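Complex shown without one protein chain; remaining protein chains in place.
== chain A ==
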């Protein structure tokens, strides 16, 4: 029977990891469990549950910095930030609807978010979650306390281990304290919607928009049949697929840039605008990947050069019959497959042919046991990754197997 250990303080966390190290007991690390199915299943008899390790240690809006315990819920953090008209600029999505049946809609902790390095549509302008992690404190797989980074924006003091921890899926250390950069909300947000059913034309439209002077902060393409699932009447009313381009900033600037974008892309199709609350609701739905939520079908995420997005998407749709949504101006493609076949070789071959990478974000456990979830690196990189893992967690007690084949060459795993 799985035993759950729930430390409520960093000291208790260290004690638990020290015991696991001494007894060579693998631990599965979870927060709210909202992303528990992201990655390979972890073979562990014990769960290290961080959901009691909560609390805001400090929040200084004028300094744009917040430090919290890793198990603090994102819902609580977003609420605190909203009160001061601030936000995480990388606008992470809520993934329970995508990944975890039976977990509350807005579940998710800051620790899980950073461990998986999840970033939303504004990624194209402001960077990923990892770019907003200023510092952390953690217990490594050696049961040793360590920290890196700090609380200031500009810091080149020693190696940037924050970058290493972001996206490491809890395989190097267990972070208990996380210090983040926060940013003010923009004065205005508007979204230009352009009718477009063709994903290749959509891709080139997004490339043109991003190459213009209009500082687009998000760019996505939603197919006609997915648009309905967004639940926004004004969007559904267009009746076609849409290219969506967001502009944010001071009010006069936003109005000027939206107009410029509509002129720039007048040859693509009719355009419409979403203002304020509608614009926010639209992009939250894109961040949450709402068109593919509900746990139905396998879901791939293909990430590559943005200008290739349209071509990659078209080829994926053509060769797999799957449904497509493009975000990050084409640099992130979501592919939902209806059947039970992950079509892993086909998806990965298409991705690699465009210098892109494919990750199987959602699939039943039996498929995740058969198909490498993460994109495998070449042998030299895999060796470095493996050495890092061994140096931080020599007994392999932290989330063993979670990233599975990520650190081994594809085919040699």
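Just so it is clear, a residue touches a chain if its C-beta (ideal position, glycine included) is under 8 Å from a C-beta of that chain, and two chains touch if they have at least 3 such contacts; residues count from 1.
The criterion applied here is as follows: contacts and distances are computed from a predicted model.
A chain of this complex does not appear here, and its UniProt-recorded name among "ABC transporter", "D-lactate dehydrogenase (Cytochrome)", "Circularly permuted ATP-grasp type 2 domain-containing protein" or "RNA polymerase sigma-70 factor (ECF subfamily)" is "D-lactate dehydrogenase (Cytochrome)".
The omitted chain makes contact with just one of the residues A:211, A:239 or A:321: A:211.
In the complete complex, the residue from A:18, A:54, A:200 or A:284 that touches the missing chain is A:18. For chain A, the residues in touch with the chain missing from this view are 3-8, 12, 15-16, 18-19, 21-23, 49, 52, 60-65, 85, 117, 123-124, 127-128, 130-131, 140, 142-148, 150-164, 166-168, 172, 183-187, 207, 210-213, 215, 249-253, 256-257, 303-308, 328, 331-332, 355-357, 374-378, 380-382, 384-385, 387-388, 390-392, 394-395, 403, 406-407.
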